[in-house]
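Down below is the structure, laid out as C-alpha cells.
Other chains dropped; remaining ones untouched in position.
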Amino acid sequence: MNPGMAGAAYGFAGMGPYSGGQAEYLRVPYGDFNCLKLPEDAIEKENDYVMLSDIFPTGYHATELANVQPGDSVVIYGAGPVGLMAAHSASIKGASQIMVVDNHEDRLKLAEEFGAIAIDFSKGSAVQQVLELTKGIGADKGCECVGYQCCDKHGTEHSNITMNELVQAVKATGSIGVVGVFVPKDPKSKDPLQNEGHMDFDFGNFWMKGQRIATGQANVKSYNRQLCTLISVGKAKPSLIISHELPLDEAPEAYKHFDARDNGWTKVILHPNSALKSSKK
Amino acid sequence: MNPGMAGAAYGFAGMGPYSGGQAEYLRVPYGDFNCLKLPEDAIEKENDYVMLSDIFPTGYHATELANVQPGDSVVIYGAGPVGLMAAHSASIKGASQIMVVDNHEDRLKLAEEFGAIAIDFSKGSAVQQVLELTKGIGADKGCECVGYQCCDKHGTEHSNITMNELVQAVKATGSIGVVGVFVPKDPKSKDPLQNEGHMDFDFGNFWMKGQRIATGQANVKSYNRQLCTLISVGKAKPSLIISHELPLDEAPEAYKHFDARDNGWTKVILHPNSALKSSKK
C-alpha cells in the first residue's frame, strides 16, 4: 500500500497516496481484506463502531506498547480522543489505577466518566500528583497521547514536555507507549532542536531507571476485531467521547472548534448523509 | 540489597553499599542465593567463567533488550568488552549478520573473530556502511554498548551520537537495546544538555519509524546459568576478548591502559594470587 515505508494510513501525511476519510464515498483498497464485518447491531451502535476505524485502536495500541497488565497503575498524558480511548482500554484490561493528565476541564471530566483519575496540570505539577497517588514510586506504565505539539501551562509548545514528565512519572523498569505524533521536521517551530524533529530528552534518568519506550502508529487490523466484539457485548463504549454529530458540510467549522480545543468539542461525528440536522449531545 | 531503587550491583556508583569486586577476598551478601555453582571444568575454563560475573550477561542483555531473533541482522555500537559480548551473544542466538561499529583496530579485529563484520567509523559514516550492508533497509535490531561518553571521530564526546545513529541504522519497527551507561548528571561536560543528563535526541525519526528502545542494567542472575552451560559445552568462549592477565597489584596501571584505550588492551583479568607473573596473551 505504501512502498518503501512501514505502514500506510488514510489521510495521514506521508503515509501513502490515500487522502483523508471524511467524504461521502470512500475508496477502500484491498477491501476484501481491509474491511471489518460488523455485528447485527451495526446501525444501532454505529457511533461506537465508527471509532474502530482509527481512534479506539490507536488508544488501545498505546496500552499495548506500554504493556499494560491487570492490576497496573497507568498514567496517560493527553485527554483528547486518543488519550480517552487509552484510558478506556486500560480499564478494559484491568488496570487498577488510571490517571489522565490534561488541562481542559471538559476532557478531564470525560476521563473520569471512563473511570480514570483526572490530573489537571494547570493546578500543580502533574508528576508530583502522580507520585503522590503512587506512594512516591510512579505509575507502572505510561502512555503518551499528545505528540510534538504538547504545551506547557502557558500554552507554549515544547515537544519534550510529555516525554520528560513520563520518565519521571513512571516507575523504574516501567514501560512507556507513545502514540502521540512526533515528526522528523517541524519548520515552523522556534526551537532549533524541534526544527529538526529532535528533542531535549532526559535520557540519563530514562536509562538509569531501566525504562522502555515503544512507539508507532496503531496496527488497526491487529485490534479492531477484538475491540468490535467488546463493543458488541457492551464492555466497550467508545462513543462516550462524542460531543457533536454534524453533517459533512459542517466539517470545516467543526475542525476549527476541535483544533482550538473549544470547550465541549471533545469529538465530532460527521454524517455523510447531509439531510442530518446538526445535533449536540 | 539496595532499598528504594531497582537493582543493585557491586562497585557500580549509586547502586547499593557494595564497593567494587577487584579484591583478594569478596563479601557476597545472600551468598546461598547469589552464587552460581560452576561445572567440573571450573578451573580449566576460569577465564571464561569469570566473564559470567558481569560482562557476558551484560552483552547478552543488550541482545535481549533488542529482542534479537534467529536470522536477524544486528548492528552493535561499541567493540569494547560489552559490545564484543553482545556480538558473541547475537551469534549464539542465530543472528544472520552482525555489524560492530568502533574506531579501534584491535577491538574491531576481535569483533571479526566473533564472526561479526567490522565497521570502522573513522573510515566513513557508520550509518551509511550499515545501510549498504542491509540493502538500504537498516539492521533488524540494534545494541548500544558505549554509553554517554561516546565520541565522534575527532575524539570529542557527544552523548547522543550512538543513539541518533542507531535510529538511522536500524530499520523501521526495529528494536534498540541500550546497556551503555547514561547518567542523570554529568557536571564535567561542556554541553549544557549533557550536564543535566539530557540529550539532543532524534525523537521525530525514532517515532516515525515506529522503533522501540529498552534500557537498563543486566539482570545477571536471569542469564548466568544458561550462559554458564554454553561455556561448558564449548558454544560460548567469552575469554577470547582477554588481552592481559595481571596480578592484582598491577590493577591501577591496567585500568589506566584500558581507560586510555591503548592499543591491545581489550580486556584484563586480575589474579588475586599475587604470585602470578604478568602475562600477555
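First chain written, first letter: the chains are A and B, and each begins at residue 1.
Definition applied: contacts are C-beta pairs under 8 Å (C-beta built on N, C-alpha and C of every residue); 3 or more make two chains touch, one makes a residue touch a chain.
Keep in mind it's a predicted model, so treat the numbers as computed, not measured.
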Expanding from the 2 chains in view to the entire complex of this file gives a copy total of 4
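Rule of thumb we're sticking to: only the chains that are shown with their structure count from here on.
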Turning subunit A onto subunit B by a C-alpha fit takes a rotation, in degrees to the nearest 5, of 180
Whole-angstrom distance, CA centroid of subunit A to CA centroid of subunit B, is 37
Flag every residue of subunit A that touches subunit B in the complex, lowest number first.
5-7, 148, 159-160, 163, 171-173, 178, 181-186, 193, 196-217
